[in-house]
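Not every chain of the complex is shown here; the ones you see sit where they belong.
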């Protein structure tokens, strides 16, 4: 149950089998920082190459391919007062005929007010002068080293996690990732002070973070795609294009979870999901889109008790 | 402000320029019934051809192409105790390799308990014996006659509405539809006692309804896709395949609404949506999928006041 503090001095623009910066045991907590998507730290200085530079990787002792890595996102706190967003919808999220008329416009700065726990535009945009939105920090990009020597760009996502840009990866959430290499090699970065569904302007409010994550292992439990849970829901993430395929991955992974975790067969899992499933759009901007498949815990509590280990 | 009662004796399996069954004025209310997706009425007897048979159409006096039809869903009440669902996931919502292993299984009956306002399986499915879910009635298929003489199957959806199978079309919601023909020719049917996001088994809990809908007109206001609002959100619906294109339609329609309704330019609308938008999956089963794009009213209240008429 050790608490490790780590101050990164270099960052990675791929998630892969890089040299680990630290060894941790299951149950340990890592306290560290992340730079923003452009590589700027808490002081606003650019210290890494732009494109979701990652802190880590962290080697989890005992993690082996076929295990599941557990991450509890204990604390995600923007550590500077200013974040940045794009201000024009990505051309792929509007009708192609409408895309022809999208303007060019510079990025906007947003001020984070920690006391009121809200954000407001620092750059003037006509009509949005009075806009105050609740602060809702989330981790845009994190994951474990993929199998077979791949090093995957932090622009995209896959089974290993990566740039999922799902606003549900917020403080208090527990995330499960499949382990592909010894030590799992966990990376993290790309904090957003706030983001709508889909990351449809191509950014959240991009900002540097103080983070605290507790790691654990489910030995011998093999999952196919990232999973998670919060107070109210369990969820799975599918990463692919088009959104239809992301939804297929997330739904299939949820069926598997219901089968192994709650002992349902495919008919029972189908019947349940048919009337209870909730989907959320992670992102529709990155090379792989992310779809989230959720089931309410109040529904699960009406099933047979979960098997030990999940 | 007349209140019309209408008991249908025939039904339509397309939404088109059929002979109207009744004339209504803006402000009037229609009190009627719908049969279930298989054509069965409140007594369980099959009285119409299966495939979302529609009650109507209703002719709204004064409605002209280029207007917007307003529908307030005042009451949506299942009017019999038993509904039906499929019990196996549609093969298009799971990984193609997993689709190979989907079983065959008969439909299940569900009992609607109006006193407790909940539903439970009447057919035995192992593991779901204790499942009780809140009743949440919604209208799966409704719309107006399309332009240019088209008669569109009630299996699918488009700009005119149709089989959107979105669980947000529930009692208390106001819906806006573009008018394509004189009188608008409003049809409705396909009630569900409950449905998860996406209608991923291919059905909600299919059941016959008592319904009450108040109609109104926004003269000279032209919209592109179905819109709606409830207590907390305004929303737009995009209907197409793949889900990506449905999302493009819904997002573009929302930008247009923010522009005409709140006077935002594209940059302001983009910036707002980027950090505030919420998406919901209507259906991913029908020939056209449905994606919903939502903006919270608490955010809109921070903008300039809406222009008169919207």
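Order of writing sets the chain letters: A and B. Residues in each chain are counted from 1.
In this text, a residue touches a chain if its C-beta (ideal position, glycine included) is under 8 Å from a C-beta of that chain, and two chains touch if they have at least 3 such contacts.
Nothing here was measured: the structure is a model prediction, and the numbers come from that model.
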Quiz item: In total, how many chains does the complex have, if 2 are shown?
Solution: 4
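Everything below uses one rule, namely that only the chains that are shown with their structure count from here on.
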Quiz item: In whole angstrom, how far does the Cα centroid of chain A sit from the Cα centroid of chain B?
Solution: 32
Quiz item: Residues of chain A touching chain B in their complex?
Solution: 85-89, 92-96, 98, 101-103, 105, 108, 119, 121, 125-128, 130-133, 194-201, 203-205, 241-244, 247-249, 251-252, 255, 262-268, 270-281, 284, 289, 299, 302-304
